[in-house]
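So that we are looking at the same thing, I have put the structure below in C-alpha cells.
A single protein chain has been omitted; all remaining protein chains appear in their positions.
Should a chain be cited, it is by its letter among A and B, assigned in written order, with residues numbered from 1 in that chain.
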Amino acid sequence: MDNVTVAAPAGAQHTAGTTKIGWGVPILIAAGLALLVLGPWLFGGYLLSILIKAYFFAILAVTVDILWGYTGYLTFGHSAFFGIGAYAAGLMFLHQGFSGGTIALGLVLAIVASAALGGLVGWLSFYRGASPFFATVISLVLPIVATQALLSGGTWTGSSSGITGYETFAFSLETWYWISGGLMAVVGLVGWLIVRSDAGRLLTSIRDNEERCSYLGINVPRVKIILLTATAGVAGIAGFGYGSFSGVVAPELAGFVLGTELIIWVALGGRGTLWGPMIGAILISVATAYLSSSIPFAWQLILGTAFVLVIVLLPQGLIPLLIKPFGLHGQAGKIPELVERAAPETHAGTGPTALDMQGVTKSFGSLNVLQGINLNAEAGELIGLIGPNGAGKSTLMRCMSDGAARTAGSVHLCGRDIERRPPEDCVRFGLGRKFQNANIFETLTVAECLRMAGTTLEKPALFRRQPQLALPPYALEVVRKTGLDAKLGTVAQDLSHGEQQALELAMVLGLQPKIVLLDEPTAGLTKTERTQIGDVLSSLAHKYKLCCLLVEHDLDFVEEIATRTVVLHQGEIVMQGSFQEVVNSDLVKTIYSGAHPAGHEESN
Amino acid sequence: MEPALGIQNINSGYKGAIILRDLSLSVDKGEAVALFGKNGMGKTTLLKTIMGYLPKKGGSVHLFGKDITRTPTHRIANMGVSYASQEQPLFADLSIQDNLGLGLARESEFDERFADIEPIFPVFKSRLKQLAGTLSGGEQKMLLVARGLMMRPSFILLDEITEGLQPSVIARIVEALKWERQQRGTTMLIIEQNVSFALQVADRYLVLKQGEIIASGETDSAESAESVMRHLRV
Partner (left out) sequence: MALLLDWLSTAGILFIVASGLLMIFGVMKIINFAHGALLTLGGYTAYVVTQLDLAPWLSWPLALFTGILVGMLIEQFVMRPLYKRPLDAILATWGLSIIIGQLIVMTFGREVKFADTPLPGTWSVAGMDYSAYRLLLILVAVVLCAALTALLSGTRFGVKTRAVIMNEQLASALGINAGRIRFITFSLGAGLGTLAGTLITPLSSLDPAMGIPWLVTAFMLVMVSGHSMLSLMVTCVVLGACQMLVSTYTTPVLGGLSIAVLSALILRIRPKGFAYG
C-alpha cells in the first residue's frame, strides 16, 4: 500500500499537531494523583475505608459510562457482574481457604464468569433489529435474576445474609488504599486512552448512528457484545477486589439498587466524560456514608431530586457544569494529515457485473411494491433511476443494500449473492450507500467520520490517534473540492447541509466501494453544489470506473451525467435507455403527466 | 381585502437543508391556485410548512389575517384548514366512518355532514363500518377528499391526491371540488403532477423550482397547459 503524502492545499488552516486543552485538566489530574498517593496521611481510618470501597465503585462507574455515555446502551444491571466478582472472592476464600492458588483461581473465576455472563446478556440484547428498550429491560432483569440466584443458594452462598468471616489479604488499610486507588487509576487511564483513540470513536459512532455504522461495514451487534463482555470482566475484577477487601459479600452487591445507583452517579457526574462519573461515584459514595446516618431519608430524596432535575434540565451532568469555570474544556485532539491511499484499479469490462438483480419482488402483505425487477449494471456506468413518487425507487435501493429487504428474487453484488445478509455484509461485497438525508455521525469531527469510513479497510488504532488519515483518490477529491479539508476538526453537526452531504459522500467513497447507491443526492443543494456533485459523480464513473446508481427527481441533473436512464413506475421497470430516448417516449410522458398509459387502468 | 393565505419570505426545510428559500406567495379568499413543479422542488415542503409540520426559519405565514407562523398543527386545522396528502392519507386500521368523522368537532354533526358528500361519493354509504385499509387505492383517495369536505373547511390543501387514479375517479373529484367552491367559496391550494386535473379546478397556477416560484399564470387560457408542461420539461 503506497502512502503518498498530499501537500497541504495553499491557504488551509494547518492546525495539525496542536492540542487544545484547558489549563484545568493538568491541575485536576495532579490533584487526583496527589490524593491517591498521599491519602493515608491525609485521611483518617474511617474515611480511608470508605474511599477504598468508593474507588472500586468508581471503576464500575467508568465501565457503565463507557457503555452508556459513550455507546448509548442504558444498563441498570452492571452491578450483577460486580457481585459475581465479589462472590467469587467470598466463595473461594470461604470454601477453599486462602492461598496463592485460591487467589489466582478466584480472580480467574471472577473474570471468566462475569465475562461469560456479559457475553450471554449481550447475545440476548444486541441483535439486528433489537430495540434499545429491550436491551435496557434485559439489563433490569439481570440483577434480579442474579440476586435471586444468590438468595436461593442456601448455606453455600449464605443466602440473604451473604458470606462473611472468610480469611483474606492481611494488608493494612494504607496498602488497600493504594491498591484500589491504583487499580482505579489504571482502569481510568486505559479507559481514557481507549475512548480517545481512533477505535474509541467507534463507540460514539454507534451511539450517534447505528445505521450508518452498518452501512460502513461495521457489525454493530458484535462490537456491542464484545464491549459488554470486556466491561463485565472489568466489573468482575473490581468486584473481586471489593470482596477481598471488605470481608463481607451480600446479595445487594449484585442487585438492582446498586445497578441503578451506578446510573445515577454517571448521570450526575456527567455521562460521556469518564472522569465525571469517576468523581461522581467517589463523592456520592463518601457523602452517602457520612449522611446516611444523620439524614438518611432526606439524602436519598436529595439524590433522587437532583437526578430528575439533571435529566430534565442538565443532561450533560452536574460536575462538568461545576468545573467549567476552571477551564476544563476543549478535548480537541490532533487533526490528522490527509494522505492518499492507492485504490485498486477497476477495468471496465473485466470482472463480475457490479450489480445483478433477477426477479426481485417486494410485497407488504397483498400490496406489491416491486415486481419482477431485472436490472444489471456494470463498472463505469452511471445509471439514473427515475419515476414518479411511489414508484418504488427507495424500496429498490433497500433491496439492493440489505439482504433481508426483498420478498423474492436474487441480488448479486460483484458476483456475490447477498442472500439474506445484513447491510454490513453487502458493504463488504463492495456496496456503498449514500442516503437522502445526510447520514453521518453528528458529534464526531469530519476527520473522525472519515476515519470511521475506512474501518473495514484499515482497523482503527486501539490506543492511539493515527497522525495520518488515508483516503482513496476520489474521496480526497470530494473532500478538497468541497472545502472539507479545511474543516477536518469541525464537528459534523456544525457543517452546512451541503457540506454534510459532501461528507457523507466522502465517507461512502472512503469504503472504496465498487458500486455506489445515491438517494436523491441533489436534494436541498444550491446550484453550485449541484454542479460540484455532478462533476464528482461523473468522474467516479468515467475516470475511476465505479458503478453509480442514483435515484433522482432533478431530470436536468440526470440528463447531464447519466449513461443510462431507467424508469420505474408502479413497481416495474417500464423502460431503459439513453436519457433522450426515455424522456421523449410517449410512455414516459404519459406517466409523468399523471394520466394513465393504456393497459394500466386501475380496477376498482 | 386580506388574502386567505399570505406567505412572506419563508425559509424552511429539513434538518439543515433549506428547501424553500425566501418564498412569498398569496392566495385570495375563494381562489383556487394550482402549484406545479417537479418532485423535490419544494411543493410538499411548502404545504407541510403551512400546516406546521416543519419549523419556519425566518419569514411568516398568515391565514385569514392571523399569524400562524408558530401555531401548532391541530390549531391550524381547527381554524378551518383541511389537509390531504398522498403521503399520509388515512388510518387504515380505523373504519371508514371513523376516518370521515375524526376531523369533525362534534360526533353529532356526522350525519348531517355525511349527507352533504353522499351524492358525490355514493360508494361509502353502505360501507361505513368497513376498515379503511380494505378500500381500493381510488376509493381511499376519494375518502380523503370526502373527509376534507366534511370538515366544511375554509381552506383546502391538497398534495398530489390524484396519483394513480383512473380517469373516472379523477372526474368525480373535480366535480366535488367544483361543487365545493360553488357552494361555499372555499379557498384552495392544490399540488399536482396531473396538469390537466389541476387546471380544471384552479383559477391560477404557480410553478415551483428549487424552492422558488419561477412562473405563474391564469388557467383559462388555452396556452396555459403547454406553458406549464414546458416549465416541467417532461
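Everything that follows uses one rule, which is that a contact is a pair of C-beta atoms (placed from the backbone, for glycine too) under 8 Å apart; a residue touches a chain by one contact, two chains touch by 3 or more.
These numbers were taken from a predicted model, which means no experiment stands behind them.
**Q** Touching the hidden chain in the complete assembly: which of A:Gly45, A:Gly97, A:Gly182 or A:Gly304 does that?
**A** Per the contact definition at the top, the residue touching the missing chain is A:Gly304.
**Q** Can you say which of A:Ser131, A:Thr155 or A:Thr528 touches the chain missing from this structure?
**A** A:Ser131
**Q** Looking at B:Ala34, B:Met51, B:Ile68 or B:Val123, which residue reaches the missing chain?
**A** Missing-chain contact among the listed residues: B:Met51.
**Q** With the missing chain put back, which residues of chain B would touch it? List them for me.
**A** Touch set of chain B with respect to the missing chain: 51-53, 72-74, 77-78, 83, 88, 90-91, 93-94, 98, 102-103, 105, 107, 147, 151.
**Q** Provide the residue numbers of chain A that touch the chain removed from this figure.
**A** Spelled out for chain A, the touching residues are 74, 124, 127, 129-134, 136-138, 140-141, 144-145, 148, 151-152, 256, 260, 263-264, 267, 297-298, 300-301, 303-305, 307-308, 311-312, 315.
Keep in mind that, in the parts below, only the chains that are shown with their structure count from here on.
**Q** How big is the gap, in whole Å, between where the Cα atoms of chain A centre and where those of chain B centre?
**A** Roughly 42 Å separates the two chain centres.
**Q** Would you pull the chain B residues touching chain A in the complex into a rising list?
**A** These residues of chain B touch chain A: 13-19, 38-41, 86, 136-139, 160, 162-167, 169, 192-197, 210, 229, 232-234.
**Q** Where on chain A is chain B touching in the complex?
**A** Going through chain A, the ones touching chain B are 388-390, 437-438, 496-497, 500, 520, 522-524, 527, 553-556, 570, 583, 588-589, 592-596, 601-604.
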